[in-house]
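A single protein chain has been removed from this complex, and every other one stays in its place.
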Amino acid sequence: MTHSAAPKRASSLAMIITLGGVAMLSGLLVVLTWQLTLAPIQENQRIMIEKAIFQVIPGAQQRRSYRLTDKGLEQFDPKVTKANKTDLKFYAAYDKQGQLKGIAAEAAAQGYADMVRLIYGYDPKCQCIRGFSIIKMTETPGLGDKILTDETFLANFNALDASLSDDKKSLKNAIITVKHGSKKNLWEIDAISGATITSKAVGKAINQGAEKLLPKLSPYIEELSQLQTLPTSQAEAKQ
Amino acid sequence: MSPDSVSFIFLNAFLINNFVLAMFLGLCPFLGVSGKLNTAWSMGLATTLVMLISSISAYFINELLVYFEIEFLRLICYIAVIASAVQLVEMTMKKFSPGLFKALGIFLPLITTNCAILGLALFQTHKDYDLYQSLAYSTGAGAGFILAIVLMAGLREKLELADLPNTSQGAAISLMLAGILSLIFMGFAGLGS
Partner (left out) sequence: MPIIEDNTITADTFLTGIWKENPVFVMLLGMCPVLAVTNSVINALAMGLATTFVLLCSSTLISLLRNAIPKEVRIATYIVIIATFVTITDYVIQAISLELYNALGAFIQLIVVNCMILGRAEAYASKNRLLKTLVNSLGMGIGFTIALLSLGSVRELLGNGSLLGYSVFGEAFQPWVVMVLPPGGFIVLGAWLLLFNWLKERKASLALAKEGGVS
């Protein structure tokens, strides 16, 4: 008959053996799956980020990951080294010849329902934002997601001014979202009527991200302007 | 309000992204134990208590997992810890506060398979909250759960007296009510931005 019908109490040893055995079996299975799926998952992530970067920086063909730490600029491989929370991470995108086309970085702000996470593209030549791509958002379908399709809204990002102030410590003008139809300056974003809060979140995310990254980045633009391969000494040091 | 501030995190979990009505977590007790107002209260309190405990333990376990770089075991660890936390709470309560145990005891085993608890632990890890933020998040989520289940119980008690067609009795009408409640809570979206 089934064990559930048996009134006999199992010994503690049996319990421990069962639990331990099952735990070991499950550990084995999970580790195996993790090992097998690691490569395709990383590949998927790389494709997704590259797609977003090439979308926000027109003409880009290849990219490198960088981070700004207390020590300065450093190229790094996110697969090998993990960035600290305080590091400013960004991507430098180059065309086929290895000329710098732009900088892409992640940013986020509170939207209507939840955080709106995006990647924006910065063009150091015109000191302006060239575009953005949403990584994740849960805004109202049909209203909030207009930020991806509304042409007048996207036209804001043809050349959104993000030039630095004279002392290079901050943005000259904070990027701000204004009410639909009242855009006057190059650093203003014309909101979509009916999706003001989501439009504002996009502006806020880009402003906060740019304010943090761009002033610190400006001394290094020269250094980044040519595609660099990871210096061998540095690559070895990471092994 | 900055989205990382403790007050906003609380408000977010409490109203804007209410665990039950906007994120669909913890629906089993929400539909199952919302028949009477005072049982709904007890269920809400018990859930909040377990939420707090599991949120704190999940925070420390995650630190440990990240330290050893074995994040892929996160889910198994969380569920095991939540299940044992519930058991521990049950035993402690039985020993030190039999009155409270009598009121909340029967709900505790149910809470283990309440997705709001595991969801809370997973979301706080996903959002990279520190200890204070996690605490604010779990209190907010607990308060939001109490609010939702108590509102629902109040409505259903009134509904007992209403003259309903037979067809719509039971779960069907409860779901419709929940839909209307959820519609109301959508009004909180956009708060604080």
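All chains are identified by letter, namely A and B, in their written order; residue positions are counted from 1 within each chain.
Heads up, the rule we're going with is that a contact is a pair of C-beta atoms (placed from the backbone, for glycine too) under 8 Å apart; a residue touches a chain by one contact, two chains touch by 3 or more.
All values derive from a computational prediction rather than experimental measurement.
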In chain A, positions touching the absent partner: 1-5, 9-10, 14-15, 18-19, 22-23, 25-26, 29-30, 33-34, 37, 40-41, 44-45, 48, 136, 140-143
Sites on chain B contacted by the missing partner chain, in the whole complex: 21-28, 31, 72-73, 75-76, 79-80, 83, 112-115, 117-119, 122-123, 126, 166-176, 178-180, 182-183, 186
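In this section, only the chains that are shown with their structure count from here on.
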Whole-Å gap between the CA centroids of chain A and chain B: 30
Touching residues (chain side chain A, partner chain B) in the complex: 26-27, 30-31, 34, 85, 108-115, 140, 197, 200-201
Chain B to chain A touching residues, read off their complex: 3, 8, 16-17, 22, 72-73, 76, 128, 189-190, 192-193
